[in-house]
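Every protein chain of the complex appears in place save one, which is left out.
Chain lettering (A, B and C) follows the sequence in which the chains are written, and residue indices restart at 1 in each chain.
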Amino acid sequence: ETLRWASTTDPQTMDPHAVNSAPVLSFLNNIYEGLVRRGKDMSIEPSLATSWEPLEGENGWRFTLREGVTFQDGSAFTAEDVLFSYQRASDEAADVRSWFAPVTDVRVVDEFTIDFVTNAPNPLFPDSIANFMILDKDWAEGNDAALPARDAENFATMNVNGTGPFTLAGRDPGVRTVLVPHEGWWDEAEHNVTEGVFTPIGNAATGLAALLSGEIDFIQPIPLQDVAQVEGREGFRVLEGEETRVIMFGFGHEHDTLLYSTDVTDVNPFQDPRVRLAAAHALDIDSIDRVLFRGKIEAASQLVPAGISGYSEANSDRPAYDPDRARALLAEAGYPDGFSFGLKCTNDRYINDEALCRAAASMFAAVGLNAELSTGPVRDYWPQLREDDFDMYLLGWSPGTFDMEHPIRFLMHSQDDEARLGSWNFGNYSNARVDELLPMIQQEIDPAARQAMIDEVVAITQEEVAYIPLYTQPLIWAAKDNVDLTQRADNFFMLRWVTVN
Amino acid sequence: MLVIKDLAVKFPSRFGDVTAIADVDMEIRPGEIHGLVGESGAGKSTVGAAVIGLLSQPGYIAGGEITLGETDLRALSPEAAHRIRGDRISMIFQDPQTSLNPLMTIEDQLVETIQAHSDATHSQAVTRAVDLLEEIGIKNAASRIKAYPHQFSGGMRQRVVIALAICTDPELIIADEPTTALDVAVQSQVLALIQRLARERQIAFMLITHDIGVIAQVADRVTVMRKGRVMETGETQQVLGAPDHPYTQALMDAVPPLDVKIDRFRVPEEAPIAGEGPTGNVAEAWLLEGQRSEMLGLTLDHLTVQFAAPRTSLFRTPAPYVALDDVSLTVRPGTIMGLVGESGSGKSTLAKAITGLVSPTSGTMQLGGDDLPYGKTRGRRHPSRQLIQMVFQDPYSSLNSRHTIADILEEPLWFYGFVSDARERRRLAAAMLELVGMAPEAIDKYPHQFSGGQRQRVAVARALLARPRFLICDEPTSALDVSIQAEILNLLKDLQSTFGLSVLFISHNLSVVRQMADDTAVLRAGRIEEVGPTEDLYEAPQADYTRELLALTPVMPKAWRRAG
Amino acid sequence: MRDWLKRYEPVWLFVHSPAAIVAAVIAIAIIFGAVFAPWIAQVDPYDLSSFSLFDGLLPPVWEDGANPKYLLGTDDQGRDMISSILYGARLSLVIGISALTIAAVLGVGLGLAAGFYGGRFDAVVMRIADVQLALPAILTALLIDGIARGVLPASVQQDVRVAVLTLAIALSLWVNFARTARASTFVQMQKEYVQAAIMMGQRPVRIMFVHILPNILGPLLVIMTVDLASAILLEATLSFLGIGLPADSPSLGTLIRIGMQFLLSGEWWILWIPTLFLVALVVSINILGDFLRDVFNPRLR
């Protein structure tokens, strides 16, 4: 059966190591495979590796590889390919090299055994390389694609040779990309797709029209407000789920003064945890959910949603909507009349991001926090955040490793360029205990001990209101009735789980 | 054949119906050239348009009869009327430049007309067209017929227009000012052609014109119109030679004669005499007060003006177009120098060179003994910019229609720094209006509220308010009716003698120049053909070209003129 | 009576043109509403505390589930539609009119000068116009926006969005004025009153602005109205492409862009009411433009 599907963005390259972006990784997961892969419930399961265990006597992991696997061009898969892929993916030219930051050495033990040596105990390492895709060494070298393309294209930008369930049958960048099943795939096919045609459709209304007119079978995502419309139509259905992305507000902890205030210009009230808490109490997540998100979001208490490993059950309460308390806290902190400040938001990055910020600004205003809202496209948003050009900002975070350690590393640890920690902690929230706990969490093998440490971090950051976690972003896909598919929490669409009836 | 009875035409306007013509009676016989004269706006064109059924929107015939032979033209359906057009009645317009479709060849236009009215095949039509062109005097017609209108000269184009009108053998041709845009030589040829066609083909012509000379020369009978009504109609000789109607008499008086010089033009109606009013004297006094300097003459020495031709090739600089070629001319102080010549001979270019609007390529100009710098180098504050003033041809475009008369007249006063007090300026401007024969109250109006003659008076007033010593008049009356022309010319003459101005008077009308100028120069293709005292030049022309011009200018027989 | 009418011919024409009257009534009503928005509108959509998400997505009164307080319903933020539209129209008009003024001043000035001086100056101006025409408006907007970001301190950037957008629209409209002014100036240059002024030695600036300009105002006025309409639409389009105004200070265009999200969701009023409003405004301005064209056409006088 032919399946036509659409999403907003075209994968910009077919090279699995060149770009670390969701559209690329999601798409290439249909073609390439890693040593491990994620199942329908996001759990790690064997893929090109059949099993893995910690190394004895040193830090790291040993992977036992699957035998009898062939690439799409027919050549056999061996440990050399893994080594080659590691070298390729950790090269300077590769955007995914950060995955291998803890790796100090990779050794081929035999044809189907390979060791990854890390600088410290790293219990999460197998989880972190689920998107590390394996290329055929001979194919890549033979086609001058031994390294990811830097400024010019190379063979791997437009061609593929993976071990995965599908292979490329046609590619017209930005227009359409066609996949057909890989006949020699090692695993048993669950799908009945004979051809998959992917089209990027940037405009949400157009995409929906394409679905409703029957030109495509499936689209990810559709706008929230159109869910009812699609559900109401004969022959279509909507798949709803929780994405792992938590939306939050961050503060400029580090600034000594507000940048955008018209009234308070000598201090930064957000350095006072009471003010931050006041802001948290000002937000009415229920109304936001009802009106803006039509009941499709889940309020968030911490930087990962429930269900992600490391989620702190012990700290699952978020500050309630309580404007009076917010006002009281502000008065207590010395701002009975409130103050004005700058709030930065994207308008093309997260679902309803602009509307959210407008609603939040309105709610802040109700307790005296007068937000000067400034919204813009994401293309110049990160540079602004990196330049510390904000008082408060919007951020969405999806834990790449599906573990709480990820946001702690990127968002909660103090900025440390050397150690590459806290690199997205734009406001530079800093707490010595959190900084101390992070390496311990990373190295702790015992789940209970590890969870205790994580709980401590979450408690601290909640106590200090390091961020205001708002909600988990919903995941809304729409398809024709006759298409069975699986919606995975990382928003990856896997063609191998699709059946067309 | 064509009989018009009690014809009335109305134009509904935004402010109610305007009657353009009323009670018009006229009769035209086969082969007759019937002249229709009258001042501008008299309704001449309207009569013609009513006959052919092409009244401009939204005009309509309000009453009367028009019959062509047996056909009642008013009773025809639009389709039938369209069939009659070309077939039995045709029309020729004033401007051959705009009467032909610029995008189609002469052949196409002739063939489509012939085929519209006969079953001729294309080749038959072409043959007929070629014959016709030969007949009306276009040489090499077989090859020239492929040309586009712009490739023909004005005279040839007018012939083509005539060919288009006669190619279907109509009974009646309405010719609306068919020669006004042509120079005398071509005009006489076209008139000869019309006469020949009337004689040989028995085509009746309704010849609409305001040029009495033309009528006198070719028309068998004539109708005089004024303000939408017929004043007089009859044999040409009778109407023009012994007019019954006072209006016709007055009109005849205003026609400047070519063969004698008269002192003043006779003005049809009592026009206000210049400088009569009490305030007019103020202006006169003010102007005379400015007459400290003596009269200034102008000397042009070997003046040449070239225009760069448009560049069309990468490698060749095209030869420049010589508009004035080695012109030497002296305007004696306090006299009028007439400058005649056909269109395009360089008359206006000469005026522009003097006023600094174009820069000569070589030669010198002297105003009262001082060198006059070329246009490009003449400073904005050069004294000549005040001393030399100009009255332009077209009173409609020479006054800024968005400025009041006051704005226009006061401009020279403050600009040249004569009067600094605003109230005084206004008083003087009003006085000057009176001096040129207009009501001082007119000062707050806009130009479009005046007639052409009145506007030209304003233009004269503006020139005078600069206290000029040298006045250039570039065809100052060619846009005006004879009667108004007479008034303006009288005015200019009076002012010139009162204030001792030196004047360069440009015209293509030899009769007018004869009446105005002390000396006359004849210009042809940028060269002076002849120059000398006016009387000598007209009585005993030296150059062939001058003689030809004089011979071809249509005039009334001397006998028809009442003793001046 | 007749004299009076003749003197006020445009008035007479106007009174006899039903289309122009209807258009004028609509345009004036909208402009009135826009100007007096702060007094008419029941909420100030810029004042975030004056409305609440709680009232979000209410339909117009004639639909089920409406709140009579909000005649035309509310948007997804709980803002009263009428109020947003009035304020939006206000902003759109401010942007449109100021962009137009800038474009007119720049374009007419350059066009007049190009027509007056001709030659090389003319060639340079026209080539600049070509460059401008070759740069789509959206790019001009990006350019100005970018420069403003680069040059201005962060704290004022949000405040200058309107100015940035205005300038961008102005820049993409001036060419029209320049070309028309230039062509009309060429015609006027042949007129003898201009020659007379040049001959007198008047200053070029005076000749251009005192003598020529009043005579070419007719066609320029027509462009003005047509371009006012396009300026308002351009602003809407730029908003659609994401370079318009922020959503919390909405223009009509921004309201439509936001409304587009609700095209299918059942909350039709969020899109269609502002759109209807915009269409009414633009159409009536255009009809008035046509009317002016007739008034100024000498052939029809």
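Definition applied: a contact is a pair of C-beta atoms (placed from the backbone, for glycine too) under 8 Å apart; a residue touches a chain by one contact, two chains touch by 3 or more.
Everything that follows uses one rule, which is that contacts and distances are computed from a predicted model.
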Answering from "Acyl-CoA dehydrogenase family protein", "Nucleoside ABC transporter membrane protein", "NADH:ubiquinone/quinone oxidoreductase, chain 4L" or "Glutathione transport system permease protein GsiC": the UniProt protein name of the missing subunit is "Glutathione transport system permease protein GsiC"
Of the chains on display, those the missing one touches are A, B, C
Filtering A:E45, A:E111, A:E153 or A:D388 for touch with the omitted chain leaves A:E153
Full-complex touch with the removed chain, picking from A:L35, A:A210 or A:L329, is A:A210
By the document's definition of touch, the residue of A:A49, A:V82 or A:V96 touching the omitted chain is A:V96
Filtering B:G38, B:G64, B:G86 or B:P554 for touch with the omitted chain leaves B:G86
Full-complex touch with the removed chain, picking from B:I21, B:I66, B:A141 or B:A165, is B:A165
Contact residues on chain A toward the hidden chain run 10, 12-13, 18-21, 92, 95-99, 149-154, 157-158, 172-176, 199-203, 205-207, 209-210, 212-215, 348, 377, 379-380, 382-383, 386, 400, 410, 417, 420, 423-424
Chain C positions in touch with the non-displayed chain are 123, 127-128, 130-131, 133-139, 142-143, 145-147, 149-150, 229, 233, 236-237, 240-241, 253, 256, 260, 263-264, 271, 275, 278-279, 282-283, 286-287, 299
Residue positions on chain B contacting the omitted chain are 52, 54, 56, 82-87, 89-93, 95, 98-104, 112-113, 116-117, 148, 150, 161, 164-165, 167-168, 174, 311-314
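The definition used in the following text is that only the chains that are shown with their structure count from here on.
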Contact graph of the chains (line, ring, star, complete, other): line
The chain pair with the larger count of contacting C-beta pairs, comparing A-C against B-C, is A-C
Looking at Cα centroids only, farthest away from chain A lies chain B
So, in whole Å, the Cα centroid of chain A is separated from that of chain B by 86
Here the gap between chain A and chain C, centre to centre from mean Cα coordinates and rounded to Å, is 44
In chain B, the residues touching two or more other chains are none
Chain A touches at least 2 other chains through residues none
The chain C residues in contact with chain B across the complex are 2, 5-6, 9, 12-13, 16, 191-193, 195-196, 198-203, 211, 214-215
Chain A contacts chain C in the complex at 204-205, 208, 223, 225-226, 228-229, 259-260, 284, 287-288, 291-292, 342, 347-348, 354-355, 358-359, 361-366, 370-375, 377, 380, 384, 389
Note: in the complex, chain C contacts chain A through residues 47-49, 51-54, 56-57, 76-78, 149, 154-155, 157-158, 242, 246-248, 260-267
